[in-house]
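Next up is a structure, given as structure tokens.
Here the complex is missing a single protein chain, while all its other protein chains stay put.
Lettered A, B and C in written order, each chain numbered from 1.
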Amino acid sequence: MTAMQIVFLLTAVVALFSAFRVVTTPNMVHAALWLIVTLSSVAVLYVLLSASFFAVVQIVVYVGAIAILMMFVVMLTRREMRDRGPQLGKQWPWAAVLAVLAFGGLTWLVRSAALPASPVGEVPATSVADLGAALVNPGGFVIPFEIASVLLLAALIGAVYVAWTRRNS
Amino acid sequence: MGILSQPVGAIAEWLRNLLLGWGLSPGLTTVLLYLIGAGVLATLVQTWVIFLIWYERKIIGRFQDRLGPNRVGPYGLLQPFADFIKIMTKEVIIPEGADKPIYILGPIVMDAGVLMLWAVIPLMPMVGMDINVAALYTIAVGAFATLGILMSGWASNNKFALVSAIRTVAQMISYEVPTVLALLVPVLLAGTMSLQGIVEAQHVWYIVAAPLAFLIYFISSVAEVGRTPFDLLEAESEIVAGFHIEYSGMVFAIFYVGDFLHAFTIGALAAVLFLGGWRGPGAEAFPLLGLLYLWIKAFAVYFLVVWARGSLPRVRIDQMMNFSWKFLTPLALVLLVLTAVLDYFVAGWGAWGQALSHLVMNLVVGWLVLRYLQAWEKARAARRPVVAQPGQYPVARPPRPAVAETSTEAAS
Amino acid sequence: MIPLDWYLILAAALFALGLFGVLARKNAVAILMGVELMLNAVNINLLAFWRYRAPDQPVGMAFAVIVFAVAAAEVAVGLALFIAVYRRFNSVAADEINLLKW
Partner (left out) sequence: MDSWIYIGIFVALSFFFPALLAVLGWFLGPRRPNPVKQDTYECGLETVGETWVQFKIQYYLFALVFLIFDVELVFLYPWAVAYHKLPLYGVIEGVIFVVMLAAALVYAWRKGALEWA
């Protein structure tokens, strides 16, 4: 067992425990904070995968923006803050069965496939620049890149339209 | 490899050999070395705040025609130590109904978010960890500072703390957009996100090539830290405090320390990004000189922050939000596009040619913006219904609401 | 070195937890959090395969970037809908919003 494997296992334990708390804790602000712990440990996993750009982006986008937005909404919807009672619906045993089945099936798939134990090569030092070049390359990902910008524009327009009503007294 | 040309390298080498001599494995030795290096740097940075507090109080004192602290020690230098000892012995009050773990974690997360920035700042040539995404890393750890504030405001079980935390976070995220946009300009000019690489690419300081980006970066970082003139959410002379209203003793001191350190850290970051970092005559040969240059530049920017605190009045919250979203962000967008296009066409002009052409572009944009602001101000003044007559209050008062309207308001 | 299947099993576990959250929670924001967990599991898979199969090509990274964009768009629109619903019904409990159910 190498040091990297120990780091991986520790991170995995933290990620899974906090993810479990996210889906079970009744207090929504606590759930958001546990979500932040999960997302940060996923960032550590990205570092272990030598995807440092994505580790940083994970923190910027998820912790810095999405989690903050969620906490805002939790604080906007006051009634839920007092709902310390059960937050799971009646259907939760079925959900648990389905989740266990999904996990079992996926694990069985992973175990039955022949997967490499180590990477085929090293990540080039210029991987971020390569990504940037590929994102604007007509033979690469320029269409997804521009469509992503249109998607985000549409999301903003839709979200502002839905949430914002001019105060008409 | 003398101690003068390779100060940190020489010490690290000596330590490594020492540790290896004790029979430790190379991997463990590296980790231990990093631990020592990080520990020394973090400790120095954290204790450095004590000096910063003295410096700021002294400067502000002079701005306000006072002497500043001068009782404890020479020039009052020991005053912050006395304050520190005093605050150590104060009680940490946890208000009733507070969410205890989050209440304590809030300031810790906030301070950690500031301290983490120092992991990537290049202190001198070949020192300071060089990751290839360092510029984005500085944005990312800022998220933890935001998060800490939101946590402590929420956990305090106090309306005012919660409202203030939400407002502070709204301010911080609003000003993060121009920060990120302005940070893109040096990244684009240098063609790398590594801060060491950005410093090395600055044959001409980027403040020459991108003065407007420097201004945007500086203003929006000051606003993100929440210093005067943007400190309206914790304005000590008007309201009691902001999100940290319930905090006392050492836990409050952590906020205080984080705040001062953040102000100095943005000085260091601005120095690295726009003022050439450790660059200066002789810095390549004697790295310690580079550290000195960086410190001087960081202090120059920090002085600007203190200067702004000493001389500018507070802004209103709607003005502050408008300033970020309706002025800084569009300006930064325009600047980014112009810089990108211009940089493409002047690629072969040499360092000074590029810098000067960018400077000309920046000056033209700046002049146009000033003209636009003048026209806007003139139009606003024309719209304002001010009729100053002798004996009258010179500001148009809002019309009194009719009684019927007031009652419906109250009923609804 | 860490074997690839460790990453995949961890991602599967995160995905299952997210699925459980989506199906079992009552609060709509909590459901969105579950969706975020699932998207993160997907991203771990994408980047793990990129690292182990084709680290010299940006394909996996480009996919992961798009997933980030989709996650952000989804959160923005989803939360906006919840806010609109909350103002209409004064609740964000998913099982109380059943006007279209019958």
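In this section, contacts are C-beta pairs under 8 Å (C-beta built on N, C-alpha and C of every residue); 3 or more make two chains touch, one makes a residue touch a chain.
This structure is a prediction, so every number in the text was calculated from the model and none was measured.
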{"item": "Shown chains touched by the chain that is not drawn here", "value": "A, B, C"}
{"item": "Residue touching the undisplayed chain, where the options are B:L18, B:A38, B:L67 or B:V364", "value": "B:A38"}
{"item": "Residue, one of C:L14, C:A28, C:A41 or C:A72, that touches the chain absent here", "value": "C:A72"}
{"item": "Residue, one of B:R62, B:H203, B:K326 or B:K378, that touches the chain absent here", "value": "B:K326"}
{"item": "Where the missing chain touches chain A, by residue", "value": "44, 47, 50, 52-53, 57, 60-61, 64-66, 68-69, 72-73, 75-76, 78, 81-82, 128-133, 135-138, 142, 145-146, 148-150, 152-153, 155-157, 159-161, 163-164, 166"}
{"item": "Residues of chain C in contact with the chain not shown", "value": "65, 68-69, 72-73, 75-76, 79-80, 83"}
{"item": "Chain B residues touching the omitted chain (full complex)", "value": "30-31, 34-35, 37-39, 41-43, 46, 87-97, 104, 107-109, 111-113, 115-116, 118-120, 129-131, 135-137, 156-160, 162-163, 166-167, 169-170, 173-174, 176-177, 180-181, 184, 187-188, 191-193, 240, 245-246, 249-251, 253-254, 257-258, 317-318, 321-322, 325-326, 329-330, 333, 336-337, 340-341, 343-344, 347"}
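Please note the rule applied: only the chains that are shown with their structure count from here on.
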{"item": "Computed distance of Cα centres, chain B from chain A, in Å", "value": "28"}
{"item": "Chain centre separation in whole Å, for chain C relative to chain B (CA means)", "value": "33"}
{"item": "Touching two or more other chains - residues of chain B", "value": "none"}
{"item": "For chain A, residues that touch 2 or more chains besides their own", "value": "53, 57, 65"}
{"item": "Complex contact set, residues of chain B against chain A", "value": "27, 99, 102, 131-133, 136-137, 139-144, 146-147, 150-151, 154, 162, 166, 169, 173, 176, 191, 193"}
{"item": "Chain A-touching residues of chain C, taken from the complex the two chains share", "value": "1-10, 12-27, 29-30, 32-34, 36-37, 40, 43-44, 47-48, 50-56, 58-59, 61-62, 64-66, 68-77, 79-84, 86, 90-95"}
{"item": "Chain A residues within the chain B interface of the complex", "value": "3, 29-30, 33, 36, 52-53, 55-57, 59-60, 63-65, 67-68, 71-72, 75, 125, 128-129"}
